[in-house]
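Pasting in a structure now, in structure tokens, and then I'll have a few things to ask.
All protein chains of the complex are present and in place, except for one that has been dropped.
Take a look at chain A:
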Amino acid sequence: MSEGDIETRVRKIVVEHLGVEEEKVTENASFIDDLGADSLDTVELVMAFEEEFGIEIPDDAAETIQTFGDAVKFIKEAV
């Protein structure tokens, strides 16, 4: 799985779950501050990442995933 591929798939999940424009999902975009998510949305996002990539993201790690970039970085290391 290429790194670009991971980024594309993560972006697709974020766009679908948060109903935001693809262009807004940038490296530093915060799910809560920039993309309109609430705390429940972020729980669901993390679940969607787990599902898509067949990984487990523990709760303490999930709390550190605040931005699109955080998510991509974590997943690249986990897969």
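Please note the rule applied: contacts are C-beta pairs under 8 Å (C-beta built on N, C-alpha and C of every residue); 3 or more make two chains touch, one makes a residue touch a chain; residues count from 1.
Here, contacts and distances are computed from a predicted model.
Enquirer: Can you pick, from "ABC transporter permease", "3-oxoacyl-[acyl-carrier-protein] synthase 2", "Trimethylamine N-oxide transport system ATP-binding protein TmoW" or "Cytochrome C", the UniProt protein name of the chain not displayed?
Expert: From the listed options "ABC transporter permease", "3-oxoacyl-[acyl-carrier-protein] synthase 2", "Trimethylamine N-oxide transport system ATP-binding protein TmoW" or "Cytochrome C", the omitted chain resolves to "3-oxoacyl-[acyl-carrier-protein] synthase 2".
Enquirer: Identify the residues of chain A touching the omitted chain, counting contacts across the whole complex.
Expert: Interface with the chain not displayed, on the chain A side: 16-19, 40-41, 43-44, 47, 50-51.
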